[in-house]
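All protein chains but one are shown in place.
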Amino acid sequence: MNFQIPIGPQHPALKEPIGLRITVDGEIIREADLRLGYNHRGIEKLAESKTWIQNIYLMERICGICSHSHTTCYVQGVEKLMEIQAPKRGLYIRTLVAELERIHSHLLWLGVAGHEAGFDSFFMYVWRDREIVMDILEIISGNRVHYAINTIGGVRRDLDELQVKNILDSLSVLRKRSEYYLNLGTTEPSFVARLAGVGYLSKEDALALCAVGPTLRASGVPMDVRKDDPYAVYDEVPFEVCTADTGDVLGRTVVRIKELFQSYNIIEYLLKNLPTGPIAVRAPRRPKSNEVVSRYEAPRGENIHYIKSNGTEKPERLKVRAPTLGNYAATIKMLKNGFIADVPLIFAAIDPCICCAERAVAIVDARTGQEKIVSTSSLKQLKQNVSPNKERKREVVWPL
Amino acid sequence: MKIGAFIPELLRHLAKKPATVDYPFKKLEVPKGFRGSPYLKPELCIVCRACERDCPAEAIEITSLSEAEKKFRMIIHNDRCVHCAQCVDSCPTGAMLIDTRFEIADYDRHNLKMQWDYIRAVVKPKSEPKSDQAKS
Amino acid sequence: MATVRTLVYLFIYPGLLFIFIYSTFCEWYDRKLYARLQNRMGPTHTGRGGILQPIADFFKLMSKEDIVPERADKGMFSALPAFGLAIVSTAMLLIPVWNYQLSQPSLISFNGDLIVLLYLLTLPTFIFFLAGWSSTNLFSTIGATRVLTMLFGYEVPLFLAVLSPAILANSWRLAEIAAFYRQRPWLMLVNLLGFVIALISVQAKLERTPFDIPHAETEIVGGTFTEYSGKKLALFRLMLDVELVVASALLATVFLGGFPGGFWLGLLNFIIKTLVVIFILSLIRATTSRIRVDQVVSFSWRYLAPLAVLQLLIVILVKGLIS
Amino acid sequence: MLTKLTRWSRLKSPWILHLNTGACNACDIEVVAALTPRFDVERFGILLKATPRHADVIICTGPATRQMKDRLIRIYEQTPEPKFVIAAGACAMSGCVYRGAYNVIGGIDQLIPVDVYVPGCPVRPDAVIDAVVKLLNKL
Partner (left out) sequence: MNDQILIEKAKEGLKEKILNIANPAPRRIFLKVAVDNLLETISWLKNEQGFTHLSTISGVDLGPSFEILYHFANNFCSFTIRTEIPRDNPSLPSICQLIPGAILYERELQDMLGLNVQNIPDPRPLLLPDDWPAGNYPLRKDWKFERPAEVIPGGKK
């Protein structure tokens, strides 16, 4: 029994639209194809028609989860183009928000992994504790998700003593909870049974397919832009690159939880050593004509922006490669010969945020059946066949 | 591997008060710096259009009603605004401000517009002019 | 008098009226408990403490537009929910409640009703299978095959686990089994292992986490129910609730000594014992994550079935000892 | 009496379907956050449903992208009557910062009728609750 299942674009496992078609044999996946483009908005083109300032907010909205990573990556690049240097305190706050974002993102992921595995209580507890980070971020920046704290030349909001104290207090709560989750997530038998050995990616494959972030590190490759290519103040802050060598979803979970602890340490260090001084410098409106490659370690892996200026108020070219896109090729590899039940988990394990990857319209494979023609994606056809519910608006009447 | 590792935590919380807030019956406090919707103090606006230029979402629209009287109309489209507060940072005179409301859901998009008709003010920009950059 | 009693039995308690109201209550109880275990409130603002929530859901679904997919097998698609509801309600009538004398424990009681009840509880599984299959949606079809695959996993352990107390009591009649254990309460302990196995199997039968595989939202959308809407979905939900009550009542009868004490005390007994069983089921639901369908089968054959056999052996041994 | 019962049951049990039509994620996680212990919309009988067949309220986040256009309309049609649409976030209302991008149609009200607009970028979970309450008041 061989049949194809479309997953998405509207699918409860994916909070974002994506078309994933898997060919299954019973419960085993033989073939997997991705269809992106549901979320493609045309940001790279749009960026060319917006000013340097407006683009900060556009970059922020490439993705809602690592919004700070895109703005930081962009702003760092632009600062280099404009030949200015953000003041130390600004950089510290920028790094602080980056690490808080990493915590929020990893906790979010941990909850989602629980949810995908049908472990709803775990999801609920993790997300309950995630609200603590959200509160911190809201207090620092004035919004729960789009912090808008970066600006060209520094950051927009300062911290005061009370906030610092609050953050440190909340952090100790979070650290305790994270220990509990680490303990729980790796001991609850039904959960571990779902994670261990699933979505295996060998070290060689991970390197060949250019995977990034925790996906790569869980395959035993210690690659982290924060260490390899330090930006902001990462060259001053002590931390370790976390790896695992199992290469499966469990490994990715462990890497993420370990990174949480690293982030707590980094934040404590940052807050204890916060320098005084201004938080931003004035920036010119136009950079010189130049180009720059800016890299950033987002919660999901390496984020890279290539920015080219032409001396005007608007960029000449702004190329964004968000981490999720870098992991798709590896995902297809991981899906093969897995179980249907594992699709959401494997998929979630790279922590996909489709919105960022979609800036690069990539269709890994739009058709599966040979006979199907690409022009109307086969997915669409299939969906129509399956639920050909024509407009039949009936009067709603009481049934009795 | 522990069977039922989660049970103690679950049972502990059964007796505890839930983490749920009683919204909407009890209003929530937003933090002091929360970015709600922007609004204008028309008596301070010198119509420099810095806010309109820097707004990433085309949410601010300034039209000139009458050149002779220096009459202008500003519309803030709350349905487009992304609450980034860049306009507040950009405004040289402090005419643009932001409040902390977030419960402004409406049935009609037209109700989400805010509009001011006013005469251009003559005020000196606060201390140093800061065009697009941050307040330090 | 006998006719009145029969009518009351059929339509009021434990017949249709009671079972419907009580099963909506149990759904609320289950949801609320689940939410409280997760440190949430759960339904709160529908009636007192949200107690009317399942009823509101039911009526809302009843009043919604009802869509039958064009490619579905229409007759079967529409008949199944009512059919399933009828089956589980019938099963409820076999549970010995109310007038608890061995001579006439319930109006429908006969030697071997245990087997009939188990059989009636197996039917809903086939209803789900057919429901999924007849809607021809891909997700439903996968859900349907998963329903069947799972059936092979848990059915045998459930039967074995429920049979062991019956063997010890030397009867196939629910009322007699319950009476037997009420006279010798300490013998209930012998069946402890069987109780645990039966709880797990019932959890699987009711398709609740960790066995909610056939309608795993994150994998195959709504699974068997993907295409159901409106009234039919309402009936299906009600059917699941009734099945929950019946299954927990069965476990309470067989393992916890039934519901003695005439009408009022019996009712109280019934409510307390079923709620205890449902509490355990909810706790299992909250503590575990969904497992894969292959893991269900291997789990039940590797652990559940051997343990059930072990339970049988224990029972036979004990039986030899006490006789 | 019956209409009253129907109305009451509808007010008390709005099941939602969450649909991302090209959002940046932030609105989505905030909508999901509304389910979690802090905000717990199940208090009002709100359940997040997986299929449009079971849903009463569609919460749309994100500007309608060209690719999602047909799917959005189809999902809207698949939802049984009576159905309501909430446009959550600046994107779903008007297109937000993506206005003018070639692959963005704009607010979802360009494609399907919308009952409530919720400003915010992203919408706060409490704003979502507020919107649902407003929607129910309108019924």
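Letters A, B, C and D mark the chains as written, and numbering starts fresh at 1 in each.
One rule holds in what follows: contacts are C-beta pairs under 8 Å (C-beta built on N, C-alpha and C of every residue); 3 or more make two chains touch, one makes a residue touch a chain.
For clarity, every value in this text was computed on a predicted model and none was experimentally measured.
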item: Contact with the hidden chain (one of A:Ala196, A:Leu274 or A:Ala329); value: A:Ala329
item: Sole contact to the chain not displayed, among A:Lys88, A:Arg175, A:Arg285 or A:Lys319; value: A:Lys319
item: Where the unshown chain meets subunit D, residue by residue; value: 65-67, 69, 94, 99-103, 105-107, 109-110, 113-114
item: Interface with the undisplayed chain - residues on subunit A; value: 37, 40, 42, 44-45, 80, 207-212, 223, 227-229, 290, 292-293, 295, 302, 304, 306, 308, 316-317, 319, 321, 325-326, 328-330, 360-366, 374-377, 380
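Methods note: only the chains that are shown with their structure count from here on.
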item: Chain pair, A-D or A-C, that carries the greater number of C-beta contacts; value: A-D
item: Between subunit C and subunit A, distance of the C-alpha-averaged centres to the nearest whole Å; value: 42
item: Interchain centroid distance [CA atoms averaged], subunit A/subunit B, Å; value: 26
item: Multi-partner residues of subunit B (at least 2 other chains); value: 6, 10, 18-20, 56-57, 82-84
item: Where subunit D touches two or more other chains, by residue; value: 6, 36-38, 40, 43, 50, 78, 81-82, 96-97, 100, 121, 124
item: Residue ranges of subunit A in contact with subunit C within the complex; value: 3-6, 11-13, 24, 26-27, 114-122, 124-125, 128, 188, 190-191, 193-194, 339-344, 382, 385-390, 392-394, 396, 398-399
item: Partner subunit A, residues of subunit B touching it in the complex; value: 1-3, 5-6, 9-10, 19, 30-31, 33-35, 53-57, 82-86, 89, 130-136
item: Subunit B partner contacts - residues on subunit C that touch it in the complex; value: 33, 35-41, 283, 286-287
